[in-house]
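To start, the structure under review is shown below, and the notes come after it.
Missing here is one protein chain; the remaining ones are kept as they sit in the complex.
Per-chain residue numbering starts at 1, and chain names A, B and C are given in the order in which the chains are listed.
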Amino acid sequence: MENQLVRREARTEGTIVHLKNGASFGGDVLAVCAGPCSIESREQIERTASAVAKQGANVLRGGAFKPRTSPYAFQGLGEEGLRMMREAAGCNGLAVVTEVLDVRDVELVSRYADILQIGTRNMQNFSLLREVGESGMPVLLKRGISATVNEWLMAAEYIALTGNQRIILCERGVRSFDSATRNLLDLAVIPLLATLTHLPVIVDPSHGTGIAALVEPMALAGVAAGADGLLVEVHPDPASAASDGPQSLTFEQFEHLMRVLPAVARAAGRGVPAATLAA
Amino acid sequence: MENQLVRREARTEGTIVHLKNGASFGGDVLAVCAGPCSIESREQIERTASAVAKQGANVLRGGAFKPRTSPYAFQGLGEEGLRMMREAAGCNGLAVVTEVLDVRDVELVSRYADILQIGTRNMQNFSLLREVGESGMPVLLKRGISATVNEWLMAAEYIALTGNQRIILCERGVRSFDSATRNLLDLAVIPLLATLTHLPVIVDPSHGTGIAALVEPMALAGVAAGADGLLVEVHPDPASAASDGPQSLTFEQFEHLMRVLPAVARAAGRGVPAATLAA
Amino acid sequence: MENQLVRREARTEGTIVHLKNGASFGGDVLAVCAGPCSIESREQIERTASAVAKQGANVLRGGAFKPRTSPYAFQGLGEEGLRMMREAAGCNGLAVVTEVLDVRDVELVSRYADILQIGTRNMQNFSLLREVGESGMPVLLKRGISATVNEWLMAAEYIALTGNQRIILCERGVRSFDSATRNLLDLAVIPLLATLTHLPVIVDPSHGTGIAALVEPMALAGVAAGADGLLVEVHPDPASAASDGPQSLTFEQFEHLMRVLPAVARAAGRGVPAATLAA
Partner (left out) sequence: MENQLVRREARTEGTIVHLKNGASFGGDVLAVCAGPCSIESREQIERTASAVAKQGANVLRGGAFKPRTSPYAFQGLGEEGLRMMREAAGCNGLAVVTEVLDVRDVELVSRYADILQIGTRNMQNFSLLREVGESGMPVLLKRGISATVNEWLMAAEYIALTGNQRIILCERGVRSFDSATRNLLDLAVIPLLATLTHLPVIVDPSHGTGIAALVEPMALAGVAAGADGLLVEVHPDPASAASDGPQSLTFEQFEHLMRVLPAVARAAGRGVPAATLAA
């Protein structure tokens, strides 16, 4: 009854998820996914895509369908947002990762995305796991808010059972008793997962801490621990963001992160993506 | 941005969810939901329905679509199971509560159930919340595995916003650091919720503890704390159950619970359902 | 290496801790310990002792040495407070339970107390456990803020190894991810401990919830779950209390609790202490 397909022993080499734009998860070069929590406007996503691409990000993140605790909070721009994001990514050589919330939207989101994200609230939405698996698209599977490592790998197994093993695990912090940070970023799972599964693992220090000032040090720590990439929230003006402002980096903060990242990446035996020649 | 519709102040009186068979949640008489974790066979569900009805249960619980951590675990009998359950309930004057996992199954499950259950893994599956809300059916909303009370009420608000306020909250234990019990049953939410919402609240001591020997004392404790009802797993032969055996009561254990329940219920100002004249 | 002395199998019958004033923990009659968090003045402790004795409490609680998170918070009146408390208890037929923080104070506190309390922060202060054990006094051992049941029983074993088995366990809530309550009261440990140890177990719904309005329902729930007694904070004027005001009952609230308690106690097969004829 254990996980069969995603466990370490099932493959001699680690899985590398390659994207069309050259980005990869699990290889020698880190994947750097950056962008806003929510797509808010054409201008916002274009400016962000251009800025992060120049600094070396190779995947654009951004939400068009937003899972929000409150039904009164901003729920995202839907397909219109996806279209904006796809264009902004294309102009800057970036791939697109974005969340899908509903089994009925998998086909729609797949038209615009390179990676389908399963958010923390849906880690055990087994219908959705099967559906994104069937799509054949790469899947970024975030850890549930208090999921054990075993539960997380079993969720990946649901996807893998469809025949799709292009799965990227993403540690994004677990629920904590201490409100000093938004979540408790559990970096030890990175080396632990390397012993348990052949799947690549990335780190989201934005949700993992909830505090912009902690994102850079925790991104570096994640890479030092062996992560295959980063998922970072970047916004042109965090103070006015529709969601997750306090944890979003400004362009300047992201630039700084990308400047200090190579030394730590090198120490961990990794390269960083080359900046694309953005418009 | 706070919850508007489900909060205490939104109604002068507590919401009572009435079912056709006379069971109600939130009134003077407790609701007692009992039955197996999974529907396994016609004989299993019929024997259980008959036994629990005789002892005073007024709602039959049982899963036909099972959310299982492992994809290799028993996933339920699907529609065939729903049909068996409906018949077994009907013969014994019981209403039916059963879980729905997928937005595409809401209509199907609604044909067989009196209450749609949202399981702990789907508490923030917002698409599903909206869909069960739209169905107009009563909804039993289990607390997420580490959901705060605020997040739980916000999930209820998603349902209420569809115009459907026939919502029953169900405390089923939260994730704990101590593996001595399966979950940590948080009974303080019962009186706390009474100050925060007009919705009825019931307790699931089976998942809340994971240990059959603790079910009766925690059921009594829940009623003493003010719960509007119970959700209890009962199985003809727990040792051979397809799921949740260790926390399932035998018929004899359930009978004992129903014998000691009235005194505590009375002390809490409540009655217990009268046993139906089962076939 | 398991606990040997405190485990269930080590004794055929449950341990009953008897006090000189007739109160007992583990017998047919509940122990009801009530009083302020901190002893603040002669008038405060006298008024409280008189009030709670009239309602049926049989043990006076109150802190003279206070373990406070902040060194700038009120640290207690020390020996002067103990003297006040002893007198107030004596005039009202009450026994005294009070916390000892330092191995060097065990002898001093023993002169004034009937039960030495080990607070949650000191559950694994092994020197202190040995010292209170050696004193031969009854010991009330609170559960550590995130102690497992096994760690808690092992702490009791440290005491028992000194030859002193007059140990009372006290569940007072564990650390939670949800700030809606101060702690998460884990009532399932009551029936669980009954299977694991012969020691009596009481419940502290005041620290367990941190909210006065939740104290009565959780006290009743604790008794319904099988607790051998209660530890409740009562203060003449909670709003002006030096510590723990929000969770302290007024005299009226305590009176109400003691009025509704007998019915639940009876349902659980217990009696409540008779009110003493207070001066």
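Of note:
FYI, a residue touches a chain if its C-beta (ideal position, glycine included) is under 8 Å from a C-beta of that chain, and two chains touch if they have at least 3 such contacts.
Bear in mind that the values here come from a model prediction, so they are computed numbers and not experimental data.
From the set C:S41, C:S110 or C:S146, the residue in touch with the chain omitted from the display is C:S146, counting the whole complex.
Of the listed residues A:A57, A:M123, A:L141 or A:V174, the one in contact with the hidden chain in the full complex is A:V174.
Interface with the hidden chain, as seen from subunit C, comprises residues 1-4, 67-73, 101-104, 121-122, 124-127, 144-146, 150-151, 154, 157-158, 161, 175.
Residues 146, 148-150, 174, 176-181, 184-192, 195, 208-209, 211, 213-214, 217-218, 220-226, 260, 263-264, 266-268 are the ones on subunit A that touch the missing chain.
Seen across the whole complex, the unshown chain contacts subunit B at 146, 175-177, 179.
Keep in mind that, in the parts below, only the chains that are shown with their structure count from here on.
The distance from the centre of subunit B to the centre of subunit C, each centre being the mean of the chain's C-alpha atoms, comes to 34 Å.
Subunit C has its Cα centroid 49 Å from the Cα centroid of subunit A. Taken residue by residue, subunit B touches two or more other chains at 146, 150, whereas all remaining positions touch fewer.
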